[in-house]
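Only one structure is covered here, and it is reproduced in the block below.
Here the complex is missing a single protein chain, while all its other protein chains stay put.
Letters A, B, C, D, E, F and G name the chains as they come in the text, with residue numbers starting at 1 for each one.
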């Protein structure tokens, strides 16, 4: 497993990461980490490695698009001096183009997304042991769906930025696509954006696999 | 316009009809009729025909599938002695097969839906001036989507039952399909089942057209 | 229809416009635009012109008289850089003279109303494609009623200011007067000032007619 | 003053009497009597006659029309074995005809109102020291207003029933008419039906005058 | 009656005056003036003199002792530019000596009370048509009760200050003493400090008498 | 100390005993016993005798007079099969005569109080190890105060009943009288009926002394 | 994995199982299964076996001891006609002996626990594919702790009953003991009884292992 004793690991992103975390920094007992995938990652790591002290923090913010994330980057990530950073952003950049198409959406366009991501990744990589970009995803099995296509486009940008700067890319969309071969989206998400309990487990176990965690049983 | 002065018109169905109506019978001022399409129908009729007294009542019940509707038919429809009945049911029969596929769904199967509809329509038609079956609908533009296909199948049953008993069938799905050529489902519904404000307007104006209401302006 | 693709249209005024809108600017999904006539205008336009992207915003503020409106004009209208502006103000200027006659009401007098209106209209007209002044109105059919007479007086000032500066005047009072030939005020308003659901529909359809919208069905 | 030491006086009627009284019987300290005119009558009598013990009770029920009042008469009046009864009913009989004209209003017609009143008065008069019928009223100065005319019609029935059975009629409408020569209805009531603080004082002092109370100062 | 048309009358003091008034200044409809004696004074004046416009405002503050009142005097009284001022203060100066005798009570001593009162009265008298000092009072009939004696001592100071500066002194304690010959304190007050409904009526009618109001009936 | 291991001790009475206890029977952790003197008795006994298991239960009911207490006696005392019973009742019998003198108070008269007490004590004594009657009390130092005199009269009845049936009488009034030589009633009670924190401690320690508890330190 | 397609699996027990489940039966989306270990089991199974339809239900009840569980057995387990039953009960039987030692605890004694368990297991085994008894546990590492020893004693009874009737015993205590070698109890539980997020994950993964689920990654 890649984390070392006393490492500080910051997860950040939009509402999928936030999941009701404590303010200003989500950490510690109770609802500190929220009730989403970050909570699961922390619980599983504590279960698997009780002898290690891993400081996990959650600074996800509901509703954040990549421009909002960039504006919070200093306080929400850099100031915390993390050893590892996990960033899941982009879903709102895409979503706003589809649920509020009549409002001004310039700041959500692909190039802006790429610029925002690059600004965040480039300043972070030199200061951490490692950085992970989790793909934005959409729980829709129809690859011709307009929003799914757009999300895949943004996920590609995300992967490209990860590769360009040496961050690791985690393909969560692929995990959901596999699941959706058997289950309809409504089973795991009421809006195809927010994963429910099952989705949070899928994201968390994908992350554990990516960090080479030992088997859960 | 088909309604006559002092007619009593009952709208019933699931949460799309309910929309927060008053209990036990939704009628009268304030939130009596809820905040959905029934409210719009009532407001538009009052605006267009202030000289007519139309008694509109709403007995929709959130979460109701056709079996639940049948169980409430006597108290929620027959006891009110309506002149006209509008029934929109079936969305939950279909939805439960997709969002809770692992629970027992026998009571939602097509034949049960048909039987339930027939039981409601057959006992009502002889007692009213007219009955309307509003198609169950799904705000999804991909006709190959599993749940959309299932919903269309139920809408067909709905139309067949209407024709068999002389009720009038109102094709709301078609209206949404036209709208979805231009807008993504997320624009009018967070879950593709519950119409938002725009959807409620679409349903209401479709109904006004079907009852031959005069132009709004 | 006068609006063009991507136009931004701002509605502002008092509680009739506000209707529970989101702060600081009412726009977007859910309750963004409130639950009053602005909501209806938006829903109808989205239904009629799904292919057009119209950015509708609501900055109405409950309780505002014309002096309050003027004080908010820069932030609530000019800063939003609208293409079109709809202003409905004056009801509180009149109302305070009748429900709190013993408090200081100098700032609500006709000349102040006229000055306030002129200050708002004159600075706006040069910057927009068009501006509409919606008449303040009172849902009272007795033209000899003291408050009705006063409201009509203010509506005249409103029309005069509109004409002076080339804004378009929308006579909503006339619509309500027609309706009140058949229905008693209590049917659409508990206080003859706030339109209920029917009144919101009357205002909205009047606006659609004034902007040359195509028939709803 | 007509009341004698240890007399029990029951006030009953609709929301104007109710005013938030305690259930099942409104009496005693705090909000026992509600915050309307009954509270004022009690406070003034206690102030004027501290040496007398007068048991005042309030069983008004918000929303009650005369038919509802009759249905509650046994428990809300007769079972309490009052020495004096004050009844203010009829406003809702009239109001429903104007704010919900499209619902079934047969039970609110004048003859039903008369029958209901007669049934209540005739059974009560033989058992009490005295009974007062307080006129239903409407805080509208325009005597040609449709609802005002209807209310006056019901007030006449009320007076006729009082005279027929030897109850005393208290003309509260007349008091409000005098007040409205100087003040607009909105000053004392948001809906012209519910008196505010000033209206409650007007009703209470009218009642004190009718029972020959000594001067307040 | 001493007030003239358009006069502005400010009532201020502690919780007995406050009674839940609106912030920052209590005035206007609904609960603007609170639910205590100020409300009654306003209602009675409006009932008696509907043709006069009297602007009554309430700036009482719960818990205020004379030192707190002095600290708020500029904003709560002088800035409002009243024609008449009514001040009821001193009960908390006394009460704190009895319910929290172990806390620091130096600022509540008689000389401080006198100084505070003089500071308020002396700066106000030259700017108003008249000022009234309402006696602090205690609803206790036993004149040997320690707190009653102390309250009477403070009331004497209040009267002396009134006389020294030409303010009018209103002896409310005397009114309550008369009432308590017949009723036990618990009947009008749970703590002998806060008058209930009856007490608010007693204070209000005493004030009306002092300003030479015409008879209520 | 008179209690033996595993004894069950029931405290009952009015709001002074109740103090927010759990329903239907107040016992166990947290707020089970309420926050009044019963809580203190339990805490002190647990502190002094941790080796003994004493089952303390609280069935006091806010607002209860002796007639109400008698009506609940079977369920609130006898059914619990206590070894010891503590009863504090009578304050409301007296209070109602003073704070609601105008309501019907026959059921609170001294003879009724005596009868009620006798009915409760006589059926209980044969079934328990011991019963204690705690005097009703009033935190007023003036022995000529009307309500204090009445309370002392009821306390005498309480003592007489205790003596007649062999119950033990606990004179709590005497404890408060001693305290009131130094402190004003407002210090320990806002209404002279409900003891605050200090009063609860006074009652509890008096009880500990009466049961011969060992010194607290 | 032992479950087969369309199997119905009921989890029941005390608050650890309950965890805020829906009433009357916890199942389906959202908070249907609560937020404890049952939720985790369901999420993991859905993730691992999306092609299987497993109907998981939760009927745990907060505060239940074995006697309470037995009283609910018919409605909470048998009536649901499960294929598999998981029962975790006994913690409250033990806890009450330690946190409320002075109340009557006879119904929590070991023999009663054994009898209750046997009654539940014996009637269930013949009707199901399999039954699991999850050990009651206490998150305390000191084996000499009085409550830990008692809990272990009850866990032994639980194992004996499982063996006697052919149910499978799941030793969760052992899992926690391993974890507590590294972490202090306060890390996973504020009261050593309710597992937090980590504890819920430990219980869930232990169950997955016992049913031979495939690796999570």
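Here is the rule we use: a contact is a pair of C-beta atoms (placed from the backbone, for glycine too) under 8 Å apart; a residue touches a chain by one contact, two chains touch by 3 or more.
Just so you know, these numbers come straight off a predicted model, no measurement behind them.
Participant: For the chain that does not appear here, which of the shown chains does it touch in the whole complex?
Facilitator: Result for the missing chain's touching partners among shown chains: A, E, F, G.
Participant: Which of these touches the unseen chain: A:54, A:147, A:202 or A:216?
Facilitator: Looking across A:54, A:147, A:202 or A:216, the contact with the absent chain belongs to A:54.
Participant: Which residue from G:31, G:99, G:118 or G:153 sits in contact with the chain not drawn here?
Facilitator: Considering the complete complex, G:99 is the one touching the chain left out.
Participant: For chain A, which positions touch the chain that isn't shown here?
Facilitator: 27-29, 46, 53-56
Participant: When the complex is taken as a whole, what residues of chain F touch the one chain not shown?
Facilitator: Touching the chain left out of view, chain F contributes residues 29-30, 35, 39-40, 42-44, 46-47, 50-51, 179, 181-183, 187-188, 196-198, 200-202, 205-206, 208-209, 213, 215-217.
Participant: Contact with the hidden chain only, please: which chain G residues?
Facilitator: On the side of chain G, residues 95, 98-101, 142, 144-147, 183-184, 186-187, 190-191 touch the unshown chain.
Going forward, only the chains that are shown with their structure count from here on.
Participant: With chain centres taken as the means of their Cα atoms, state the distance from chain D to chain F in Å.
Facilitator: The mean C-alpha positions of chain D and chain F differ by 44 Å.
Participant: When the C-alpha atoms of chain A and chain D are each averaged to a single point, how far apart are the two points in Å?
Facilitator: Taking the mean C-alpha position of each chain, the two centres sit 66 Å apart.
Participant: Hunt down the residues of chain C that sit against at least two other chains at once, touch-wise.
Facilitator: Only 29, 46, 99-101, 183, 187 qualify.
Participant: Taking all chains into account, which pairs touch?
Facilitator: Touching chain pairs, listed by label, are A-B, A-C, A-G, B-C, B-D, B-G, C-D, C-E, D-E, D-F, E-F, F-G.
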